[in-house]
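Only one protein chain is missing; all other protein chains are in place.
What follows is chain A.
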C-alpha cells in the first residue's frame, strides 16, 4: 500500500510543469522543517518528565533544591541501590507482576471464550449480550466500587489477591478487541473445523487463536499494563502494605519520603525504578501497541 502511494506521488510530480515543481520543492522543504520542529518540541515536552525524574534521582539533597543545577555534579548512584535494596519498592514490583500475570491469563481465557460465543455461536440473546457488554464499557467503573467492596467484604476477600483477581477476571476492552479480530475469520473455516469433528474449545484455540494472534498479544499487553499500574481499586480493597501493587506502594513511599521527609532524590529514584522497566518493555513490544490498538474503532456494533 505504501509503495503504491509513493508511485502515485511520483506520477503526480512528473505531470506538473517544471517551474511549478521547483516552487513546490522550496515550500515543501520549509514545511518539512516546521514539521521536524513541531515533532521535536512535542517529543521534548513529552520526554522531559522522564528525563527530569532520572536526573533528580541522581542528585544530592542540596542539588535537588537548587533549580539552577540542571545536571547532577556527581551522579548519586547509591540513591538507586538504596531504593532497590533498602526499600520495599522491589517487593511492590514483584506483587504487581504476580497479580497482573495471573489476571491477564484469566482475562485472555474468559474474553476469548465469550467472544467466540458472540461471534461464532448462534443463540438467543446474542445481540443483547453484546449490547450489555458494550454498555458497561461506557459506564464509569467507579460507580461499581462501593457494592463490589461490600461483596468482597462478605466473601472475606478484602486484603487478598484472590479478591483483586476475581473482581478483574474479565476485560471489556479485551472483548472489543478480540471481537474485531474474530469477525475477520472466515466462518467457512470454523464450519469446516466443526465438520472435521473439532469441538468448540479446540476450534477456538487451534483455529481462531492462531489466526488472530496479534490481537491476543495486544490485548495481553494492554491488560498487563492496566493491571500492573492499577491504583484506585487495589488501594480501596487492600490496606496491608505488604500486598501493595506498585502505584499504591509508591504513593506510600512518596508520603513517607517526599511530602514530609522531603527526600526528593529517593522518591524520584523509586519512581524511576518502577518506570524504567516499563519503558524497556514498551521499547520491545511497541509494534503491538501501535499497530494493535488503533485497529477498527467501528462503534456501530
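In this section, a contact is a pair of C-beta atoms (placed from the backbone, for glycine too) under 8 Å apart; a residue touches a chain by one contact, two chains touch by 3 or more; residues count from 1.
Following the convention adopted for this analysis, contacts and distances are computed from a predicted model.
Per UniProt, the protein behind the absent chain is "Sugar ABC transporter permease"; the candidates were "C-type cytochrome", "Extracellular solute-binding protein", "Sugar ABC transporter permease" or "Sarcosine oxidase subunit delta". If you put the hidden chain back, the residue from A:33, A:77 or A:231 that touches it is A:231.
Touch with the chain that is not drawn comes from one residue among A:84, A:113, A:158 or A:217, which is A:113. The chain not displayed touches chain A at residues 1-2, 4-5, 8, 12, 35, 38-39, 42-43, 45-47, 49-50, 52-53, 56, 64-68, 109-111, 113-114, 116-117, 121, 123, 129, 132-133, 136, 138-148, 150-151, 166-170, 172, 175, 200, 225, 228-229, 231-232, 236, 246-248, 250-251, 254, 258, 264, 267-268, 271, 274-275, 278-279, 281-283, 286, 289-291, 293-295, 297-300.
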